[in-house]
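Beneath this line is the structure, given in structure tokens, with notes to follow.
Only a portion of the chains appears, each positioned as in the full assembly.
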Amino acid sequence: MTEYCYRVDALDDIPAVLDLFTADAVLDFSFIGLPTMDGKPAFQAFYEGVFADMSHHNHTISNFRLDEYNGDTAVMRAYARGLGRSKAGGMVDVDVRYRMNFLRTENGWKITRYEIHPAMPMPDSLEEIHGHR
Amino acid sequence: MTEYCYRVDALDDIPAVLDLFTADAVLDFSFIGLPTMDGKPAFQAFYEGVFADMSHHNHTISNFRLDEYNGDTAVMRAYARGLGRSKAGGMVDVDVRYRMNFLRTENGWKITRYEIHPAMPMPDSLEEIHGHR
């Protein structure tokens, strides 16, 4: 989860972000009004749009909790504060919860499912900056 | 400490919050201008009031530090950012320090004392939202 933050905040290496996920991973951002994306091609397009639009990203995670662990699979939750500034000058500051399902693979633990849930009311700026992809 | 955040932020299960404390636990919030409460009946009433008033809660903790550890007792400190939105529409955003004393029991570690200390100046919104209980 920490590695995801570093990579998505670097805003310069889409393959490094994608490498954290399995090919058939599902990203469900519908709980905060953003798309659900099934498989790498779908969310690659999402991240390409985000990386093209944003000049700064800062995702801080805390309150880690292991929900399930079965040796080769695990489910983790964490609180996340997401700060962003778009190249157009917009700012976004959201408080959400991450829930990630993981699978142990030959290349280390990979994300198979990534959900974002609202914690505080979502600001309009979230839809303005990340919507319509 | 993390579990406390998840339970107090769920805003839907008072017994789950109370279960983290021993029956004779003391909550001393006087350092930030809120009450000191001695024993479960006293702070149960406090949480019932908070849960009735708030629509959103988000308590993020970090900078964990173990101050004392004696096998069956421990004292932990952490930094906490508390975000809240009341059903009446008020917002609160406070930066505080938690200090919790723990006792190992047959049912796991329980909190025997919970202090909140100010970190940044406390906003008026804290008293408006959580005061007068």
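Just so it is clear, A and B label the chains in written order, and each chain counts residues from 1 on its own.
Just so it is clear, contacts are C-beta pairs under 8 Å (C-beta built on N, C-alpha and C of every residue); 3 or more make two chains touch, one makes a residue touch a chain.
Remember, it's a predicted structure, so these values are computed and weren't measured experimentally.
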Practice problem: Could you work out how many identical chains the complete complex has, if 2 are displayed? | Solution: 3
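In the analysis below, only the chains that are shown with their structure count from here on.
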Exercise. Enumerate the contact residues on chain B facing chain A in the complex.
Key: 2-3, 5-6, 9, 56, 58, 60-62, 83, 85
Quiz prompt | chain A - residues contacting chain B, complex | solution = 62-65, 79, 81, 95, 119-121
